[in-house]
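Okay, so here's the structure we're looking at.
Note that one protein chain of the assembly has been removed; the remaining protein chains are unaltered in position.
On to chain A.
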Amino acid sequence: MLKLIVRRFGVAIPTLLVLITVSFILMHAAPGSPFSSERTLPAEVLANIEAKYHLNEPLWKQYFIYLGNLIQGDLGPSFKYKDFTVNELLAQGFPVSAKLGLVSFIVAVVFGVAFGVVAALRQNTWIDYTSMTIAMTGVVIPSFVLAPLLILIFAIFYKVLPAGGWNDGSFKYLILPVIAMSTHYISAIARIMRGSMIEVLHSNFIRTAKAKGLPARQIIFKHALRPALLPVVSYLGPAFVGIITGSVVIETIFGLGGIGQLFVNGALNRDYSMVMGLTIVVGVLTIMFNAIVDILYAVIDPKIRYS
């Protein structure tokens, strides 16, 4: 197991370096500069600004300046939000996205697994059909449709919940964004869980357990649930990263200050350091959580031994 962990994290550094290099080149290759605006800046003003941000240096030099700062944990100044560094903006935005993501993730896993298990146990009954129809709808309904619909019903018609804002993530302000964010994942997890559970319930070792006369609860929770969770776990790794690094749609519709918005605005504004910083954060999290999923896999299923 230790070997697995060391190996997984050992490849992370070169992977990240490739990611940084490719992102850096792509960002600078995009047309337009962080400082292009409707009124083209006079050459001397532009030169002053470019000098301030080292953009007057050759690209390779800019790359090494960036790497040098990165090693010291400095993601650089934001080219767009001039009063902040990228580190500061991430420090403000990440907790928002992470809190929203984490709550949505927990909600998605709890409800997704529960719905999936219930549907599998009541296979081909009205419960199964209803829950899977709802799940299917949840998968196909985009969040940019669901979120305004929720706002319309709960904030505008009934005025029971706020239409947006973060308010330090207080409960009332979390409800609608969490529903909008987790619906898709609840549905996806429920469908995976149902399929996997049905497969496990039809396997030989469950048949043996039944033949032995074990009670249904013990069969489900002790023997079936664990192996049935494996496909869900492998889905959860990348899903977790996606969900906690922010959804542009949800953050924009509800006016939350997470990093999802920073990412899109960064790309549109050619805020090089912002996009690079966020790419690195997402990259690190992706590598980390994929590794965690692999390790979890081994823990859940004793048959899997990577060593």
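The working rule: a contact is a pair of C-beta atoms (placed from the backbone, for glycine too) under 8 Å apart; a residue touches a chain by one contact, two chains touch by 3 or more; residues count from 1.
We take it that contacts and distances are computed from a predicted model.
Not every chain of the complex appears here, and the one that does not is recorded in UniProt as "Oligopeptide ABC transporter substrate-binding protein OppA", selected from "Response regulator transcription factor", "Transketolase", "Tryptophan synthase alpha chain" or "Oligopeptide ABC transporter substrate-binding protein OppA". Within the whole complex, the absent chain has one touching residue among A:Trp166, A:Tyr185 or A:Phe289, and that is A:Trp166. Touching the chain that is not shown, out of A:Ile13, A:Leu26 or A:Ala51: A:Ala51 (per the contact rule at the top).
Mapped onto chain A, contacts with the missing chain fall at residues 30-33, 35-42, 44-45, 48-49, 51-52, 77, 80-84, 89, 92-93, 96, 148, 151-152, 155-156, 159, 162-166, 251-258, 261-262, 265, 268-270.
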